[in-house]
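Excluded from the complex is one protein chain; the other protein chains are retained at their positions.
Our next item is chain A:
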Amino acid sequence: MWGSIPQCQDHALSRRQTLNHRATQAPQLLILLVSNSFIPGICVLISLPRDFDPSLYLWVSQAFLQMCNLPIKVVCRANAEYMSPSGKVPFIHVGNQVVSELGPIVQFVKAKGHSLSDGLDEVQKAEMKAYMELVNNMLLTAELYLQWCDETTVGEITHARYGSPYPWPLNHILAYQKQWEVKRKMKAIGWGNKTLDQVLEDVDQCCQALSQRLGTQPYFFNKQPTELDALVFGHLYTILTTQLTNDELSEKVKNYSNLLAFCRRIEQHYFEDRGKGSSSIRSS
């Protein structure tokens, strides 16, 4: 189980636990890689907010870019959400271009000649898009719901975390503003009246679909990872390793052992091995 994690996991989990428990601490600066052979002379920078858990967005895009073999530098800034041209994170800063959200990042990277889904045919590409939509609609919304619409979580964790970089009274004002915004969005997509149990049910169904698609393969489309793998990994890993007031969400995911193994595999291959091999530093 995820609770009894092997040695190499302890490091990542303990760091995140520290982040979770000290909810009032200021966002940390995580600098990972510095080399810039992506486009000569240009450094790719991913800026992330401290929302939910910095690593949700961190892991998705970082996984994607590392799967593309692209060196990146990661910086966390409290105002990343406001810096982003579309208001969403993550975003990358390359040269004097700023690209936000996973979709456009994938397009941008593709335009520069790196793509993970070149080996797929049209049918598979369509399938991949469909699954990515599923993950975005289900898992992302469920995470948002749990952060902002579940009263216990909001009161104990989210408000304090979201407002931590700001002084009083701004911390409360911004947290309430964000909560109101998210609740409005939830109503607009029809999740306004869902209960926690219904949300968890939906997550379960989503995980079931993913698990079935994955089957026994190492990645969703057999041997090579694609954008879908990065996306699923990011979401699932975050769910598994973030501590909330209740563990039901992570329990749902843990029910599917192939998804667990999938996450472990990607983490080991792309984050730990890289971490040991190249010149990256992880600050804790």
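The working rule: a contact is a pair of C-beta atoms (placed from the backbone, for glycine too) under 8 Å apart; a residue touches a chain by one contact, two chains touch by 3 or more; residues count from 1.
Here is the rule we go by: contacts and distances are computed from a predicted model.
Colleague: Pick from "Sorting and assembly machinery component 50 homolog", "Auxin-responsive protein", "Importin N-terminal domain-containing protein" or "Autophagy-related protein 101" the UniProt protein name of the chain that isn't shown here.
Modeller: "Sorting and assembly machinery component 50 homolog"
Colleague: Given the contact definition stated above, which residue among A:Met83, A:Ala209 or A:Leu260 touches the chain not shown here?
Modeller: A:Met83
Colleague: Footprint of the hidden chain on chain A, which residues?
Modeller: Contact residues on chain A toward the absent chain are 77-79, 81-83, 85, 93, 96, 98, 166-170, 173-174.
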